[in-house]
Structures are given as C-alpha cells and as structure tokens.
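This is the structure I want to talk about, given as structure tokens.
Omission of a single protein chain aside, the complex is shown with its protein chains in their original locations.
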Amino acid sequence: MPPSDWTLDDLRLHLMGAVELELLTIPPYLTALYSLHPDTNLEAALIIRSVVVEEMLHLTLAANVLNAIGGRPDITGGGYLPRYPAAIPYHDPQSFQVGLLPFGDPALDTFLAIENPAAPVAPVAAAAGAAVPRVLELARDRGYPTIGAFYTAIQAGLRALDAAPGELFTGKESLQVRPEHYYASGGKVIVVRCLDDALAALEQIIEQGEGELTGPLPDEKFDPEGDLAHYYRFNELRRRRRYRADDTPQTPTGALIELDLAAVYPMRPNLRVADLSGDLRTAALACNRIYARLLDQIQTAITGQPEELTRAVGTMFELKYAAIDLLRTPLPDGSGQHAGPTFEYPPC
Amino acid sequence: MISKVPRAIRERVLPRPDQGDAFAALSAALTGFSVLELAGTGVGDRYLAFLARVFPDVLPDLLAAWSEVERKPPGEIDAALRARILDDAKLGPFARQILELWYTATWTPMPAAWNSAYGDHHDGFDAELTAAAYPEGLMWRAGVGTHPTAARPGGFGTWAFRPREA
Partner (left out) sequence: MDTHYDVVIVGAGITGAILAWQAAEAGRSVLVLEAGTDTSRTYAGYHSQVETFFGAAAKTPEAPWRYNANAPSPDIPGVGTPGADYFVERGPVPFASTYARLAGGTTLHWLGTCLRMIPEDFDCATRFGRGLDWPIGYADLAPDYERAEWEIGVAGDVRDQAHLGITFRDGYQYPMERIPPSYSDGLLSEKVDGMLVEVGGQTARLLVRSTPAGRNSTPRPGYRPVGAVDLAEGFGPADTGQDLVRDLGERCQGNSACVPICPVQAKYNALKTLAKAVATGRVTVLTQAVAARVVTEGRRVTGIEYLRYAAPDRPEHGSFTARGTTYVLACHAVENAKLLLMSGLQSPNGLVGANLTDHPTVLAWGLAPEQAGAYRGPLSTSGIEDLRGGAFRSELGAFRIEVGNDGWLWPMGAPDTTVTDAVGKGLFGRALRDTLRDRIGRQVRMGCLVEQPSSTRNRVTLDPSQVDALGLPRPVITYDLEPYVLKGMAAAAATMRTVFAQAGIEDRTDPKDSFLSIATWEHQALPWGGAGHLSGTHCMGTGPESSVVDAQQRSWQHDNLFVAGPGSMPSMGTANPTLTVAALAFRTARDLIASPEERGATV
C-alpha cells in the first residue's frame, strides 16, 4: 500500500515501529561498549558511545513525531523488547539474529548487519508465534526493500496525510522532548509542530544512521555535521582504519585504529538470568531492574514528562556500573567466561 | 621524581587458581564486602599478583592462617579472624595494609618496626597499581551515593537527588 493511501493509524504504526527499531539496537551496543576494560580501546569506546547516544536521539525524534500527530508511544506496555538473540528487520531469523556479545569482530559484524545501509534483502517471515518488531511486520507486509525505504515511506506518509483535509499535527506541544532535555549527540532534538519539523526529524535519522541516500555518492558516508553514518563508524573499527573523505564506502584507507581485543571481558554471549544461580543471579536481576527503570523513565519522558530524562540519564549511569560489575565476574562453571547484563524485560 | 605515565591498564593479570579463591574469601571477611561484590571491582587479581610478587613469603602464611579461620562456623569467623590474624604480630599489620589497599586502592608501605622483625620487602607506593585500581576503591562504594574522584559519575543533575545506597 503506497503511503499516499495510508490512514493516520498506518502512519502511527510505522512511527512506533521506528521507536522500537532504535530501542532494539541499544542493548547489543551497550553490552559491547561495557565489555571493554576501563580506559582501553578509547577510540572504539567513543565510537560505540556516539552511536548509542544517536540511537537514543532517533528514538526521541520518532517519539516526537508520533506525539505531534496525536499518537502515543508505548515502549513498556507492548513494545518490542525482545530477549536476545533477537530478530531484526531484513535478516532471516533462522540464520541471523542480533545478540548480546562482548566487543570483537563478531559483535562488529552484528552491528554492521543492523546498520546495513543499502542491502536490499527480501523481508523474511519470522517463525509463527515468535516476537517480531513492528518494522519487520511492516516490511514483510508492505515490502520495503531497506530500512531507508521504510523511513522514506514514513516521510511520504506524512506529506500525504498533511495534504489531506483535516489537521494532522494535533498533538500537544507539551509532549515534545526539547533540545534542553536531550544532549551529548551530534544531532539536535527537533520540536515537531508541523510537516517541515517532522520531515527534518526523519531526515536526521536517515542521514545519521539507518537508511542512507540511494546511490553511491562519494560523500554519502557523512551527514551534514561531517559525522560518519553509523554503518561506517562500525566499519572503521572492523577494518581497523579511519575513513578519508574520498574513500569508497567499503574500504577506509586512513589512519590505523589500534584495538586491544584482549582488553575485553569475555562475557558469555546471550546470557540469561535463568542460566545463573545464587548471588550472581540476584545481581543480574538487579541489573535488569535498573534497565526496567530506565525504560519506564523513557516511557514517562516521551508521554508527557520530558524532564524525566534527567532521571533517565542517572539511571543509564547506574545501569553501566551494574553491567560492568557483572562483566568482570567469572561464571562459576570454570569456563573462563564471564557474566554480563541480560537486558531481559520484564525482569524475572 | 618525574612520574611516569602508567601503562598498568594494559597489563594482563592472570588469576592464580591456587590462591585466588582463598584471597577472595579472606578479602571478603576483611572488607565486609561479599566475594561477588569484590569480583565486580575487577581488581582482585591485580592485588593478589602484587602481594605475591612483593611478599612471596608472607602471603602464603596469611592464606594458610585464613584456611584455619575459614573452617570455623560462620558466627565465629570474625572472632577467629581477629584472634588468629589481626592480633598476630606478623600477620596483623600485613592484613590491615591489605584491607586498606582494598578500600583506598593504595598500598602504604609496612612500618619500619615490622620490616625489622619480618624483613624489609622494599614495598612502597605503587603508582601503576593505584592508577589501575583507583576507580575501584571500596571506600567509594561504602559511602552512600559517593563515587571516586574523576570516575563513575552519577550523570548530570544526579547530585541534586537524595543520595541512595548503591
């Protein structure tokens, strides 16, 4: 169904799908980030950190647009908060899912797959009964060839519905997360009141991360602030080299990036609370409760109390320390692998 | 003295299976933090390696004494720890320095009197050790809402909230 035929519900569904998509990427990135020994692999830490901060910005932008058109974001009530490894759009869940991995080339390959800029892949149906993100359902049902196409469709839907009779931007402005509430990212939070604002918000998501421009333009890697799109930041780490402005998309030829892969806590991939017992299980549960609190605070922030983001910032730091404590702790089975955050919601 | 740039962070410290568990249990009893909480600091192996290198004779005595204490029923361990280790002329001062190491991430040299009696081990403030361990000093975890200077911050605005136990 082309965006020109969408109803308001279609548009809201797509935007909620965008919120889910951004949220889905955060636990795998955080796990890899926190698995780095403190004060090591500085470049890698800064790169992953910058991507996480932007994913949260994208989440916020999508929520702002959704709020502006009278929708209601709902993360904790029924949003896609999967257990990892989890299905992600455009990949066959039988052969590839994104998991919680310590930093290393397998983790980087996962991130490249998430951020894959222009790999048209036939959307794959998930196994019956499995949890899927809305965007995967939409992709399957509506046939978007890439995540970029997904976001572009949202832009088209906004234009169409704005042009239609009746007011599209009916949401209360007090619901908007404003620039003073959100910081520390290359982009800016946009207060959405009208079509131009909404299109700008989505354009920022597209340029910074998912869904790049079509066609291999030479500066396609960089967004207006001169920052690399996420795929390329991860590719720099994977190829161990920085991009120069005139490099081809696949091959950075700039300065070497040194990685110390031994300075990584050897977390057991995709750990679950159920795998643990005793004190360690209690600690892993406590970490998940902090994660749940974070999600609640984000939920509160994007449904009318944007000031709540200050508390969410504090919770993110708490989550980091709880996760790192787990990542430092060897599992009692003598495997040499360590515990780590499980990001299971609801905590159980 | 020109202080050198510590590269301690990169140093890989291998756990010592023979002493690691005993050291962890002793440290828990000394510090009042659980074995799990101490594991979460990630510096136990580093402290153990330091002590094994600088006090290769005294450390085994301490751990042997601990293995006696550890056999007591749980309610009697503190008293046994005090009697067998902390009140011992040789092991007491050593154990107290270890206790302070856990809390402050800083090794203070053994007093001269102890050196005369039990040998000068040429121990001193170890900048590399402290550089690696400073953010994990337990004193910051003991205080309500506190965090190490220049590490583990709470985030913007969190200092305005009522301090909470970690």
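For clarity, chains are labelled A and B in written order, and residue numbers in each chain start from 1.
By definition in this document, a residue touches a chain if its C-beta (ideal position, glycine included) is under 8 Å from a C-beta of that chain, and two chains touch if they have at least 3 such contacts.
If you're wondering where the values come from, they're calculated on a predicted model, not measured in any experiment.
Shown chains touched by the undisplayed chain in the intact complex: A, B. Of the candidate positions A:Pro2, A:Pro106, A:Gly254 or A:Pro332, contact with the unshown chain belongs to A:Gly254. In the complete complex, the residue from A:Leu15, A:Leu30 or A:Ile47 that touches the missing chain is A:Ile47. Among B:Leu30, B:Ala65 or B:Met110, only B:Leu30 touches the chain left out of the display. Within the complete assembly, residues 39, 42-43, 46-47, 49-50, 53, 179-180, 183-186, 221-222, 226-228, 233, 242-245, 254-255, 317 of chain A touch the chain that is not shown. Summarising the interface, chain B meets the missing chain with residues 1-3, 5-6, 8-9, 29-33, 78, 81-82, 86, 96, 99-100, 103-104, 106, 108, 125, 127-128, 130-132, 134-135, 138-140, 142-147, 149-151, 153-163, 165.
As a working rule, only the chains that are shown with their structure count from here on.
Each chain gets one centre point, the mean of its Cα atoms, and the points for chain A and chain B are 39 Å apart.
Put simply, chain A touches chain B in their complex at residues 37-40, 260, 262-263, 279-280, 283, 310-311, 313-314, 316-318, 321, 324-326, 328-330.
Per the touch definition, chain B reaches chain A in the complex via residues 9-10, 12, 15, 34-37, 39-42, 135, 152-158, 161, 166.
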